[in-house]
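Have a look at this one.
Removed from the display is one protein chain of the complex; every other protein chain stays in position.
The chains carry the letters A, B, C and D, assigned in the order they are written, with residues numbered from 1 in each.
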Amino acid sequence: MTTHYLVLSALLFAIGGVGVLVRRNAIVVFMCVELMLNACNLAFVTFARQNGNLDGQVIAFFVMIVAAAEVVIGLAIIVTIFRTRRSASVDDASLLKH
Amino acid sequence: MNGTIQAPTIEYALLAPMLVVFGAAIVGVLVEAFAPRYLRSAIHLPLTLLSLAGAFALTVWQALKGVPTKPAAMGAVAVDGPALFIWGTILVLAFVSVMLINDEGHFVAAAAAVPGSAEEEQALYSGAAHTEIYPLVLFAVGGMLLFPASNDLLVAFVALEVMSLPLYLLCGLARRRRLLSQEAAVKYFLLGAFSSAFFLYGTALLYGYAGSIDLARINAALGTVGGQDTLLYLGAGMLGVGLLFKIGAAPFQAWKPDVYQGSPTPITALMASGTLVAAFGALLRVFWVGLGGLDWDWSPVLWGVAILTMVVGAVLAITQTDIKRMLAYSSIAHGGFLLVGVVATGTAAQNTSALSGILFYLVAYGVTTVGAFAVVTMVRDAGGEAWHLSRWAGLGKRSPLLAAVFAFFLLAFAGIPLTSGFFGKYAVFQAAVSGGATPLVIVGVVASAVAAFFYVRIIVLMFFSDPAADGPSVVLPSRGTAAVVGFAALATVVLGVYPEPVLHLAHSAAQSLFVR
Amino acid sequence: MELYVPILVLAVLAAGFAVFSVGIAPFTGPKRWNRAKLDAYECGIEPTPQPVGGGRFPLKYMITAMLFIVFDIEIIFLYPWAVAFDKLGVFGLVEMVLFIVTVLVAYAYVWRRRGLDWD
Amino acid sequence: MPWLSTLMGVSVLGALGVTLVRNDKLAKQFTLVVSLIVLALTVGMAVQFSPNGDKFQFVETYDWIPSFGVHYGVAVDGIALVLILLSVILVPIVVLASWHDAEAGKRSVRTYFSLILVLEAMMIGVFAATDVFLFYVFFEAMLIPMYFMIGSYGGAQRSYAAVKFLLYSLFGGLLMLVAVIALYSIAGKGTFMFSDLVGTVQDVTTQKWLFLGFFVAFAIKAPLWPFHTWLPDAAAQAPAGAAVLLVGVLDKVGTYGMLRFCLELFPDAAKFFTPLVIALSVVGIVYGAIVAIGQTDMKRLIAYTSVSHFGFIALGVFAMTTDAGAGATLYMVNHGFSTGALFLIAGFLIHRRGSQFIADYGGVQKVAPVLAGTFLVAGLSSLSLPGLSTFVSEFMVLTGTYQRYMVPAIIAATGVILAAIYILWMYQRTMNGPTAESVKGLRDLNAREKFVVAPLIALLLIFGFYPKPLLDVIHPAVKDTLSSVGVSDPAPAVPVAKEGQ
C-alpha cells in the first residue's frame, strides 16, 4: 500500500515549504529546500513502485545529483555572505529592499 | 517489474550544438586548471566565442539539413523547428553577452575574500581575476540550450538546474557593491531552489499520474487515465509554478528586481535575454506538448497570470528609481506580453502563428535588452555604474549619441512603430486576437501604454532635464561593449524596419510546431 | 520486505544493548563531585568557552564534505553501471568513460586549486 | 516616377544631411532648401493630378512584410493631395519662422531642423498611406519627432506638455492598433490594403467596436471635445514653429482619418454614431469658443480656437453631405493656414516681448503696425470673415450640415459669433488702446518674418476669393468617399462653386 508513503512525502514537502517561508536563517531555509527535494525523491520511488516501472528510481538518482550540486553551490554562496556579514539571517540581507 | 535493459542509442549529430558548448565548458575548466594565470583569459575568450559560434553554425547546418521529425536520444531531447530557432537565438544572445562579459572590471577579483578586507585589496592589486566566469557562462548557456529542447520532465529539470546553478554563482561576482551582489546571489539561489523543488514535485505527481515523464506520453495519458485528477492538477500546477518562476511571472516575480540589480550587469544581460528565451521555450513545450490536452483547464489560469504579470510589471516599474530595477520590472511586463501569446492556442495554424509571434518577440526583446544593459554598463561614476535614475538626468547633453541609442532601446521596449519591439508586440497580439483572447490584448495594450509612461519618463530625464553638476561620466566603451551596443541598435532598427526575414524564419520554424 | 525483518531484529538487539549499557552507566559507578572533573578537559588549563550551538570550524572541512558528496554521487552511478555492464555493453563503457573523464576534469581543477591539500 | 516615395525620400535624406552639416547656419539654409525642393516636387505632382481621373493616383505598392500581409502602399486622392500640399507649404514657412527659436533652448539646432524634415516625411507618408498598417505606423511614429521638438525646444513646462501629448496620442494609437489587428483577422483577407479591406466587415456590432477603436484614436489626435485637454498644453509649450505643424497638420490627421477610415471602413457604424459625433463636435465648437474667450495666454487661446474649429471639421465630416465633406476638407487646409499665421505672428510677438500673457500687451498697433495688421488679418480669417478662405469652408460646412441636421447647424453657427468675440477682444486688448510701457520699443516685423507671413496671408486671400482649384480636386474625392459609404445628398444641393465668387 503506497498511499502512506505518498502522504509522508507530501508532509515532508509541506514541512520544507513552510520552513522556507517562515524560517529566517539562510542555512535552515536551505535545508528546508533539500528536504523538499528529498520528499520529491520519496514520491518518485513510491510512484515507481505503484506504476511498476523503474523510471522513478532512476529519476531519484538524478535528483540526488542535482541536490548535491545545489548543496555545494548553495553552501558556498551562503558561506561567503556569512563571512561578510557575520550572520546568515535572510532578514539582515535587506540592502536590496527599496 | 524490471524489464531487460537494452543499450540505448544517442544521435550525437543532432545534439552537436549542445555538446560543443558543454565540451568547450569542460575544456575551459581544464584551462583553469592547467593554464598559467596570465594566459587564462587570453585562452578563454576565443575558446568561448568560437564554441558559441561553432554551435550556432551547427544549429544552422541542422536547420538546413532538414528538421528532424522525431525526438532524439530515446525521446529525451526534441530537436525540432522551434528548438532550433531558440537555440540560434540563445547562441547569438550568449555570444553578445560574452563580448560584454569580456569587458573586464565587472567582476570581483577574489569572490571568497570578505568585502573591504585586506585580502581583497591584495587580490585587487595582484590583478587576480575569476576567469572561471567563462566556463560558468558556457555551462549556463548549455543548460539554456537543453532546457527548451528537453522532451521529458527529468531532462527539463536537470537542464533547469544546469542553467541556474552557474547563474547563482555568477550573480555573486560583481566587482563593486559586493554586498548587494552577494545578497542577490543568496536570494536568487534560495528562491530558485525553492521553485525548482516545486517543479520537481510537479514532475513526481505527473509521473505518478501518467506512469511516465515523457511529455508526449503524459499528454496521451490525459485522455486515458481516469480518477486521479488530483494528481494531475496538483502536478500541472506545481510544474507551472516552477516554470513561471523562471520567467518571473507574477506572483512569482519578486526575485527579479533584486537579482537583476545586484548581479554584475553583463550577467544581468545574459539572464534577462538568454534565460527568458530558454524558459519560455520550455514553458511552451511543457504546456503545449505535455499538457496540450488540458488547455481548457490551464489557459484560464494563464490568463490570470498574464494579466497580473503585465499589470504588476508595468505599474511597479513606474515607482522605480533605479535603472536596473526598472529594466527588471520592464522585463517582467514583457514576460506578461509573451504569456498573452502562450494562451492564444487553438487550431494548428493558430498555434503556429502564436508560436512564431512569440519566437520573434523573444528575438527582438532579447537583443534590445542586451543592448540596454550594455549601455547601463557604460554610464559610471566614482562608485561604479550609476544606477540611480537621478544620475541619468541630462545624459542627452553630456553624450548625445549614447543617450539617443538608449532612448531608442526604450522606445523599442515601449513598442513604438519602426522599432523591433513594435513588431514583436504586434505579432503576439495579432495571434492572441485571432486566438480569441481580445480582452487579454486590450489589457496588454493598456499595460503597454502604462509601461510607455516610464520609458518616456527616462527619455524626459535624459533629454529634457538639465544635467546634475557632478553627473556620471560615460566611459569610453571597450571594443566589445561598443560592438554590443552597435549590434543591438542595428538589430533593433533592422527588425523594426524590415522584420520580414526573421519573421519568415520564425514562421517556418513554428510551422512544424513541437514534435511529440 | 521479508528480507529486512532479520536486520530489524538485529538492530533492536544492538540498540537495546547500547541504550541499556549507556543508560545504566550513571548508576553503576560512584558519585564523587568535583568541579575540575566536570570541566571540559584541556590539559589542565582553563577550558576555552564554547559558544552555544557549536563554535565555528575551518572551512577546509566543509570543502572536504563537498568533495565527498560529489564523489559519492559518482559512486551512485558506478554501481548500477557495474551491475548492468553486460547488458549495456560498449555503449555503457563509452558513456562511463566520458562520465569519469568529466569528473576527473573537475577533480583536476580542484587539485590544481589546492582544494585537496591540507594546510 | 514614384512621386510620393521621392518626396519622402528627399526629406529623409535631407534630415540625415542636416545632421551631418557641422555649421548651424548652413544647416538652417540646407533645411530650407530641402523643404523648398519638396514643395516644388509636390507642386509638380499636383499639377499632374487629374481631378476626374481614377480615385487614387500615383499609386505605389510593394510588399513590406508578407508574413503580416503588410504593404508599402502609397497613393493620393484629392483629399490627401490637398493635405500634403498644406504640409509641404507650411514646412518651409515654419523653417523660416523658427530660424532663431532653436537657439533659445541652447540645444542642438541641427537636431531641431532635421526633426522638422523627418516630421515632414512622415506627414506626407501618413496622408499618402493606402495600407492601414502603414498608416498606423506613420500615425504613431509621427509622435516621436514632435515629442522631441516640444520636449527639447518648448517653453517652461515643455517636458510635462510633451509627455502628456505623447501618452495621449500613444494611448489612442494603441486602441487603434487593437482595432487594426481585429480588422485584419476579421476581414481574413491576409492583407492590410485599404482598398481590399473596404466593405469586408459586415456585422454591425463588430463594426461599432472597431469604429470606436479608430474613432477614439482620431478624436484624441484631432482634439475633439472631450479628448482635447492635451492640445492647449502642447500648443502653448511648443515653440511657435512646432505648434504650427502640430495644430496645422498633425491634428488634421485625426479628421482625415475619420473621413478616410471611419467612414469608408465602417459605414453602418459611422451612421449609427453620427448623432453622438455631431453632438460632440457641436459641444466642442461652443465649448472651445467660450473657453477661448476666457484665456489669458495667447497661445492657449489660439489652441482653444482650434478646438472649436476642429468641431466644425468633424461636424462637416459626419454630416455626410458632399458640401459638408468638401467644406470640411477645405476647412482642414484653410485652418492650417489661418492658425499657422496666428501662431507664427503670436510667436513673433511673444519672442519680442518674452511673455505669452495678453495682459502684458497693449497698443502694439502703434509701435509695430505691420505686425498688428497681419495679426488682424490672421485673426479675421480665424473668425472666418467673408472674403477670407476660412469663410468659404465654414459656410459650406454649415450649409451642408443644415441640409441634414438643422438644429446642430444652427447651434454651430453661434460659434461664429463667439469666434468674433474672442478674436476681436484679444486683438483689442493687445493691439489697440494705450501703448503699454513694456511694449515700447518693440520692433516691427523684419524681412524674414515678412517673408514668413506674406505667403500665408496671400493664400488666405486667394482661396478666399477663388477656392475653385482646391474644390475641383476635393469634390470628386469626397463624392466618391460618400458614395462608398452609401449616402446621397438630400436634394436640393446648394451649388457650391458659386460661393465666394
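Just so it is clear, contacts are C-beta pairs under 8 Å (C-beta built on N, C-alpha and C of every residue); 3 or more make two chains touch, one makes a residue touch a chain.
Convention: contacts and distances are computed from a predicted model.
**Student:** UniProt protein name for the omitted subunit, picking from "Multicomponent Na+:H+ antiporter subunit C", "ABC transporter permease", "NADH-quinone oxidoreductase subunit H" or "cytochrome-c oxidase"?
**Tutor:** When "Multicomponent Na+:H+ antiporter subunit C", "ABC transporter permease", "NADH-quinone oxidoreductase subunit H" or "cytochrome-c oxidase" are compared with UniProt, the left-out chain turns out to be "NADH-quinone oxidoreductase subunit H".
**Student:** Among the chains present, which touch the one that was left out?
**Tutor:** C
**Student:** Name every residue on chain C in touch with the hidden partner chain.
**Tutor:** Interface with the chain not displayed, on the chain C side: 2-7, 9-11, 13-15, 17-19, 21-22, 24-26, 28-43, 45-48, 50, 54-55, 57, 61, 64-65, 67-68, 71-72, 75, 78-79, 82-83, 85-86, 89-90, 93-94, 96-97, 100-101, 103-104, 107-108, 111-112, 116-119.
In this section, only the chains that are shown with their structure count from here on.
**Student:** For the chain pairs B-C and A-B, which is connected through the larger number of C-beta pairs in contact?
**Tutor:** Of A-B and B-C, more C-beta pairs in contact link A-B.
**Student:** With chain centres defined as C-alpha means, what is the inter-centre distance between chain C and chain D in Å?
**Tutor:** Their C-alpha centroids are separated by 83 Å.
**Student:** Please work out the Cα centroid separation of chain B and chain C, and write it as a whole number of Å.
**Tutor:** Chain centres of chain B and chain C, defined by C-alpha means, are spaced 40 Å apart.
**Student:** Taking each chain's centre as its mean C-alpha position, how far apart are chain A and chain D in Å?
**Tutor:** 66
**Student:** Give the residues of chain A touching no fewer than two other chains, as numbers and ranges.
**Tutor:** 76
**Student:** Touching residues of chain C toward chain A in the complex: what are they?
**Tutor:** Touch residues, chain C against chain A: 59, 62, 66, 69-70, 72-73, 76-77, 80.
**Student:** For chain B, which residues are in contact with chain A within the complex?
**Tutor:** Answer in residue numbers: 1-2, 111-112, 114-115, 154, 157-158, 161, 165, 168-169, 172, 178-180, 182-187, 189-190, 193-194, 196-197, 200-201, 203-205, 207-208, 211-213, 257-258, 261-262, 321-322.
**Student:** For the complex, which residues does chain B have touching chain C?
**Tutor:** 4-9, 26, 29-30, 32-34
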